[in-house]
Every structure is written in structure tokens, then in C-alpha cells.
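Have a look at the structure below before the remarks.
Note that this complex is displayed minus one protein chain, with the remaining chains in position.
Up next, chain A:
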Amino acid sequence: MEIHEEKPIIYTMENKPIVTCAGDQNLFTALFSSLTQQLPKEPMEWRRSYGRAPKMIYLEANFVQFKEDLLPKDGNKALLTFPFLHIYWTDCCDTESYKASVKEDIQRWQNVLRLHGSLDWLIVVVENDNKKKNKTNILPRTSIMDKIRNDFCNKQSDRCVALSDPLKESSRSQESWSSFLIKVRTLLLMSFTRNLGRFEDDMRTMREKRTEPGWSFCDYFLVQEELAFVFEMLQQFEDALVQYDELDALFTQYVLNFGAGDGANWLGSFCHPVRSWNGLLLRRPIDMEKRDLIQKGEASLLELRSYLFSRQCTLLIFLQRPWEVTSRALELLHNCVQELRLLEVSVVCGALDCWVFLSCLEVLHRIEGCCDQSQLEANISHTVGLWTYATEKLKCLGELCGLVSENGPNSEDLNTTVDLLAGLGTERPETANSLQSPYKKLKEALSSVEAFEKHYLELSHAAMEMYRAIGRLRSARLVGKSLAEFYMGKGDPQSAENFLQESLKSYVSESWSLPITHTRKQMAQCQKQLQKMEEYLQTSALLASDANLSDDERKHFCQEILTFSSHTSEVKDQRVALSLSSLAQLQELRFRPTSALVHVGAALQLELRLCSLMPVPMQVQQLSASVHFALEQPGATAHKRSGQNPAGTVTFPATSPMSLSPALELCEIQEHSPSDNTLSSAGMICKNMHLLMRHQDSTTSVDTPNTAPSIVTMEDGAQMLKSNDVTLLPGNNSIIFTAPTEKAGTYTLRQMWAAVGRVQFLLPHIYPLVQYDVYSQEPQLTIQPLTDNLLAGLPQQVKFTILTGHYTVKKGDALQMSNTDCMPVLNSSTCSARVLSSSGDLIGESVLSIQSSEKVTSISLPLTPPYHTLEFLLDVLCHIPSCLARTESGRLTNGQINHHSRSRTRFNSGMAVVDQKVSVDCPWSIYSTLLSLTFHVPFKVKHSLLSAGQRKFIQVCLQNVSDTNFLLRDQMLTENQHTVSVELQALGGPTASLVLSQQCVFSVWEMKWSGTPPSTLDCQFSAGFAPADTSDAVIRPYRYDFMLERVSTVYSVRAEICPSAGEQHCHTGALCRLEVSLTRLSEPDDTDRCDEELIEAEGLRTTRLMYEVMDNNSNWAVCGKSSGLVSMPVAAMATHKVQMEVMPLFAGHLPYPNIRVFKYLPHHTSPVIPPDTDSCLENDSLSLLDKGLEDQGDTASLRSRGSVHSVGSGEQQPRGLPMPKREPFASGQVFVSTQSRQVLVLPGTDDHVLEVNVT
């Protein structure tokens, strides 16, 4: 284990495995150069033990002359000086000389080798042709080889090789060389495998003993390092590095165990106080000084670590991994600091900083030395950590040595400096000539304040630039902030400001509250020193409202503002504007009234709720908000106020410091095309885009308005909300403003500011939008029914509402209503008017005086202030128009029937409706107000004419279509023309009856006459009615006029069904005879003449009739002709008989088939059927009795539409074609006596199936 100082081999690390040469030195010398050249030319595969991967390896060797000294003595573990192969060279070719000297020499050589247990040897016999020529009596060459093999290579014949003509350029020579070289390489590798394997086994054994007392890490270190050296020698840097890494890990683990209380004895040697801190030394391949210390067991922890790292660094650079060096270096430096702490090694204060600083720079220099500039620039991320670390450490040193204070170092600081410099020792020879060595830098930096500043700034700026270059802006700013602290310490706030500003901006933009507070505090100090009052106050305001600070600190900053504000400045009117957001946070704004919509001059209050962020109560001289006024846009009255909810509250978004940006306020828009209202576009808009966009732009921070907004003072003329002398208590406050409402329009709150002495806290934009509207209104009169439907014919209450608007109702003002006969105003004694305020509160009530004259009704109004509501009720009665069926018309109050407004009368769910117009003269207008009231007629009446032979009956059906029940009395039917011969006789029924809602009452009168029956009859139905639920209601009359025409019966139709001959009854399926006889009952009179087509033939006047037999119920099958024409003589009692055959299809009492008679009009007569508007449509005289009410309703509605068509006229002939026409008779003109008659039909005799229909 001795390494001689004089051996330079280790320094250069250009070691090669040692191969000794014995025998003929001259011979070897001649071959030496080719051998050293040839050997590394080809690689050889090295198969290794312990499953390690085989490697191709280029072998080199250091050929030295064999000496016994070279062989390792027992126990010497050195591997570098270990001769791996021994070669004996000879060119002996004759047996004599061999026997004489060579054999003996080899013998001696072998003995020495055996003595040292070396098995790696080779005997080379060089054959030379020249020599052969000289000696003629040579033996075959093999004989010498054989002899040597025989003598020495017992079973190892490969230990002896021949080399032929090595100095000649022949193929034989080349072949010989190559096999020789292969042999040498193989043997070398065999030797490596064997010797290294043995070495490793020994080493492992040694390591296993580490728990034994007396085990030394340093000894073990050197042993394993030996292995590393050999690997390095073999260019196996990776393997070499592994050895060091293992040592590193082993040591680290020991230190950790020590920290955990499991200390090893040998570690004690590393716990000595640190006396030297001269940093890493990476310029030498092997730092022998430190290695010696390790060898002697005197190395300190830092020295061991330094040495280990320098070796790792060397190997990593060999491996082309410089960036691993930097990351390992940083780790090492951190680790060393930790380890020293863990081992509780005493270190002079600052010594470690020196060591780290020097080491960082040394590593950086080493890396710079082996990389070019572009590589360095591409790998800043690997080096910047070291730069920063060095910067930090230099700053620590500066602080320690008093180099950063304004006053410079004191004597104590100087002593510290001297102590620190002493620990650096002298500069190493490697860097002595370099101007920029870490050693020189540190020494210079510690020498003076100025030099320190220079170096510190240089490092800081370098680090910052590097961080910026790789985009690590936060790190750059942190370095910058540190630099700012340095400047502040030096009393140079000017230089510090920018760095602080930039850092602050970064923290604000990412909402890191604690760094914000901290940096802001530094900023405040900086600004104070710079006398930037406005900025300082702004920062102070922010700090005073900062919850991260203690109360005392906040009060301090608050006091700073208050002091400034109360201080009168020399410059008059010098005001400072600060952000209101730092003083207080707006929370809510409430409108009273909540609608935020008032009339001109009305009181509108705004309650502002804000949270004062200041730690103390703040006396605010004036809190005001500027208001922007915009004239009312006529079209834009219904615009939606954003952010203003229906409760009249605007909630300000909580500007939490954490929310980066205001929340996106999106709303949907749809655009409709103006022409047809179709959707032309739809989309989303962002309502607060301006805020979002402003936030993106990082150049202007919301929190720190550097330039005061120019709109600090408002012109006096502008509208303002003002509140004077407000005390804002910390926390929630509520302030009431009275809003200006002098003009109609829209008022928008724009800015808000609070004046505290000279300081104004300003909010440049109030967001969300706060608006209120002031309106001016024209007076307005409306009349509304109190109930859903006004009923005609009954007194009804209507409500008059007057919105006074801007008009003041003065004494003597009255409403003048034009009177009308149709709708008189009923003068009720208790008529009072209510006056309501705009918010709906009752203000007063007064009796209304109503004076009616012939033409007008005058309602004198009570005094009412503007923007109030006047309400009163009035009873009106709308008379039911008597003959609604004829004249459905709107009426004006002047009694004229307005024929043009017919369409105004509608049938609304079966109710006739009367639109009654009212004309009112109002005091505020010279024009009359025309209002419309809709009355519903409660009844609907229908009449019908019924016949029984020649007797006539009139039926009147009155339906109550309203929702009210009525009592009906004195139903009367009178004949208007008072024809004496006609008498209407009521048929039974009570005189008074109750008509429930939606029900009908029928009454029947028989019409009797003497002499000729009347052709037309003008009738009036009248009844008294009153609401049934009120007992003493006034009975009001109801009248219904109608006209009956062609009353008398002209034809009588009889029919008989007779069973077939020989049968007593009809049978199903058997033909029966139907005999129809038509009889004319009366002479034609004038009225008939025009409708009946009379034919004069042979002195006899006849008329043509058409009959038709059909059965709608499919009871009968009509066989043969079912219809036909007959010519009827126009004479009373003229009879015509028609016979036809019918067949019953069912058994039972079957009704007779329908027999209908029409007028037959030949083609030449005008096809236009004169519409008979009011004749009854029933041609079957009794059919009404069978029909339900619905059917009547249907016919009524048919009639009402004015569409008259003949019932039974099956096919409508196209107009204008000269086709024969049939036309029905008016109701009552034809009496069919078989209507409702039945005939018994027995089942067919051969029917076996009885069909029963149960319905």
C-alpha cells in the first residue's frame, strides 16, 4: 500500500496495465514500438464475472523491464502497479545456447514468478531468418519451442508462442503477428479477470467487516478506489464511476445512521472542526493532497466529499456528461451543508458559505472549460441553480462581513472577514495565473464594499438573465427582489423600486397574498424613502386594508394616510387620488323604491352598503358619486338594467383577492329581422368585456393606479349623489343618498369618491351598471268593469281610474260624460273616490258629487296631487237592444246607430255582445276621451212555428247564456199589428220561472184566427227578469221581436202502408204498398203566387210538386222510383195520390219513411234563390220537438252567418246553369201527418234468426 511520490503515473492518469519483459532486452526493444502500436488496434471481448455484461475492450499496455521489485509483496492490494502479464523474450534457435543460458534464465524467471504466485506469463520465441542463415546447423525451429514447452509449459502449451520474422513485411510475418497479438490480449484479459476477481472478492470481504470495531472507511475507500483506477485505466469509466458512487452512498448512509444515533467510530475523524474551506478542486484528475489525507485518515468531511466529487466529475466529463456534474454538484453542496449539520461539526460562521461559493464557481468554470458557448447557452437550466446558489452565498457573506450596510464593515466584521480568508489558505497553483479564479473573486469581493457590490451585482444579473432566458420568470423576480433588498440595505431605493415593482406585479397577477403583502411592505418603505407620496399613500392604503398584517401595522399605515390628509400642503388644492377599493369594498346598493323608477320630483333614496377595510374609523368629509344623465329615449323605456334585480338591489361582485379575473358575464342575444320578425341571428355577448380585457393587459394593474385619473374633481353643475361627514367604521356601513330626480330620463352612476382631507379615494367605474329612471307621465283615464263580464240590462259597476301624471287635479275639475239613452249613469248616493299615491298607499277618500243634466253627467273630482291615482266606482246600465236578431249594431252615446261598426257586435261564447262607447271630457285635455265598454246580453231567444194540421203554434225558447240565475216573469207574446182576427193563446206554464245559468225556458202559444189565416205575423215576445239571487231586485223588461211568414198550411201529406194482399201485417222482407196522398188545403193567395210556379193548362191551373220518399234510418227499402213530380191543381182540397212499394228491413214498430214535398221550378226560371232571411227553416213541422237544443243552436248560428240554404236540397246546383230546381216550402206550409207514425212489421216467416237490437 505504498505509492511512491516519485511515480508520476498516477498524476497523469495515463496509466496502462503493466506488462513486464524479461529475457533478451535487445530483442524486445526492437519489437517494442510495433507491439505498443499494434496491441490496441483491435478490440477484444471481455467476458466478466458476476453476470456483468461482456464488453469490447481495446487493450493497451505499459511494457517495462522485469524486476523482482515490481511483483507485489504479500498483502499489497495496489492494482495500478500490478503487473498483469510477464513475457519472456528469446530468439534462441540452437539447442546449445538454449541449454547453456536461456533455459537457466527462464528457470530463474519462473521461480521468481512462482514465488509471488503469479500465473500470468508468456514465453515468446522470435524466429528470425537472418539468424537461420548464419547458423547452418540449426535444428528445426520447432525443436526449441518443443523444448521450452516441455520444460516449462506443463499442460499449458499456449504459454509459449513463436513470432516469425516480426520485422519483415511478409504475409507470414503478419499472420504471426496477429496470432501473437491475439494471444497477448487473451492472456491479458484472463489476467484481468482473475486478478480483478480476486481483488473484488477481497474487497467485498473487507466491506463485510465494516461493523467490526477498528474498520476504517478510509482504508476501504482506497481499496475500492484502486478498482476504480483500474477501470479507468481500462477506459471503463462507467465502471469506475460506479465504484465512486458506491463509496459515496456508503458514506452517506453512515452519516445518516450517525444522525439517527447509530454512529460508527471511524466517523469521528470526520467530525473535527472544519479548518479549511477552499472549495472543490476539479482541475486535477486526481487531487493527491486530499487523497493523502484520506490515506492518513486525516481528511475532514469536506475534504473527503471534495475528493470524491472531483473524481466523479472527472469521470463524468470523460463520459461526456457535463450536465450531470452540475446537478450532482448542487446536490453535493446541499448535502454537505446538511451533513455537517447532522454530524454537528463545528464550522466557523460563513466558512460554509465560502466553501459553497467557491465550489459553485469552480464547477461552473470546470464546465465552461469543457463545453463551448452554444452548449452552455442551451443548458442554462443546468447551470443556473449553481449561479443562484453562489449569489445567495455571496449575499450571506456580504451580510456577515458588513459589506451590505450603508456604513460599511465595522471592526468586528473585519475580524470575521480575516478569519474567513484565513480558512481559504493560499491559492492553488492551478489557478494562480488565472485572473478570474473563484479564489480571487471571493477574496476580492470580501475586500471592500465596492468590490462586493460589483461581484454581487454581476452574479445577480447573470442569474436573472439566465432565468429569463429559460423562461423562469418567477425565479428571476425572486432574485430581483433579493437584489432590491440589497439596494434598500445600501440606501438606494431608486434602484430597488423597479425590482420590487416587477415582483409585486407578478405576485398580484397570480394572487399570492402573503408575498404580495410582504413585497408591498418593502415597496412602501422604498416609496417613502423616494418621497413618492402618492404611490406611497396608495401602497399604504392597500396595506392598511390588508388582512395579512397585524392590527398595529395596519393602523400604522392608516395613520400615514390620515396624517398626510390632515396636513395642509404648501401647494393649494393639491389633492391625492387613491383607489377606493383599498378603502372600502362596495357590497350592495339598494333603491327605495325598489323599482328604481320614479316620477319627476319624487323622492328616490339609495342605500349604499360598503365594508370599510380600514382598521380604524375613517372620517369621510364627503362621500359622493357622480351621476350621468341621459334624456329619456322614447323607444328605450323597457331596457333591462343589468345587475339590478327586481328587489331594487345591485350587488357588487366580491373582489376577492383570489379571483384572478371578474367572472364572465354572458348573455344571449337574438336579432329579429324587422320585416317579418324571423330570427336573423343569435349569439352570445360578453357584457363585461372591458373589464376582462383590461385585466389581460398586465401593464396597468388595477390595484396600483400609478397615474391619478384626471377626473378627480367634478364640475359643480354635474349631478351628484352626496353624503357629507360620514364616519366609516371598520366593517359594514350603510350610507343613504338622496338621488336627484328633477328631470325625466335615465341616471347612471359613474364614479364614486370619498374625500378624506387632501386624500380622495376614487372608484373610477362603478360596476355593475347602476341606473335609475325618472319619468314624466301624461294624465290618463281608464274605465274597467268590476266583474269579468258586464251584463246588459242590469245595473253594473265600472271603475274609473285616473292616473294624474304630471297634472294636478284642482278644485272644480270635473269629468263630463256625454249622456246616452242606451247607457244611463245611475246616480248612486254612496259614491266615493279614493286617492292613492304612486306606491299604492291610500291617501284620502271623499264623496263624489255627480250632477246629471240632460246631455251630460258631470263628475266633480276631488283635489289630487300629481302622480297619484284617483279611483271611483259608478253604476251604469246598458239597455238590451230589443231586436237583436235584426239589428246587431254598435251604438254611440248620441243614440245614432253606427252601421259601419256592425262587426263590433260579436258572439262571444254564445253571448251577444254590445260595445258601448263612452265619451268623456277630461279637465286636462281639450279633446274628448273615447272609451269603450263591452256588455254581454244575458239571454238568447229563438222562436219556431209548429203545425198540427191546420192549427198553428208558436214556440219561444229563451236561453240564459250568462253565469247568473234569473227569475223570469210575465212572459207574453203579442202581435204587433193588433190584427183583430188573430188571437194568441198561451198554453199553460207558470207565469214566473227560474232560469238557471246556461238553461232554457220554453213557452208555447197557439195561434188562432178567424177568416183567412194571416200571411205574415209580426210578434213580440216580452218578459220581465231579475237576478234570482237578490230578493228585491228591480224587474227589468226583456223584449224579442220576430216576424213569421207563410203561416198557413198549404199542403197536407198523408200516407198509408198496407201489407201485401192477403196479409194482415207487414212482414220483414215482404213488399208493402205505400200510398201517399197530397192534398191542397187552401186556395192560393197573393203571397203564394209569386213563389209557386203556376201552369195554366186546359183552363186548369196546376202547380208542379216534387215528392221524395226516403228513409234515413234504413228501416225501409224503397223499391222503384222514390221520387217524382206531380201536377197539383191549384184548388182547395185537390188531392193527388202516388203509390209505390217499400220493403221493411226490420221487424217491430217502424216509423214511416220520410216523405218530403218540394216546389219544382223548371229550368227557365231564375236559379237564384231569394234568401229568406227570417223564415223558420224547419220544414218538418214537428221536428223541433225531437231536436235537442244544440241543433237549435246550430241553426241559429247558421242563420246568424246569413248563409241560408235549403234543407234537403241534396245537391247544390252550380249557379247560372239552366237546370230545374227544387225548393222547399216554408215551415208550416206542408203538414205531413205520417210524421211520427209507426206501422207494425212482423218478422219474416222464414226467419230463423231473431235479431235483437238493444240500444
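Methods note: a residue touches a chain if its C-beta (ideal position, glycine included) is under 8 Å from a C-beta of that chain, and two chains touch if they have at least 3 such contacts; residues count from 1.
In this section, contacts and distances are computed from a predicted model.
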The complex's invisible chain, by UniProt name, from "Small ribosomal subunit protein mS26", "DNA primase", "Eukaryotic translation initiation factor 3 subunit F" or "Trafficking protein particle complex subunit 2-like protein": "Trafficking protein particle complex subunit 2-like protein"
Residue of A:338, A:621 or A:1030 touching the missing chain in the full complex: A:338
Candidate in contact with the missing chain, chosen from A:90, A:475, A:741 or A:1115: A:475
Residue among A:25, A:65 or A:511 touching the omitted chain: A:511
Interface with the unshown chain - residue positions in chain A: 246, 249-250, 253-254, 256-257, 259-262, 330-331, 333-334, 337-338, 341-342, 381, 385, 389, 467, 470-475, 478, 507, 510-515, 518, 658-660
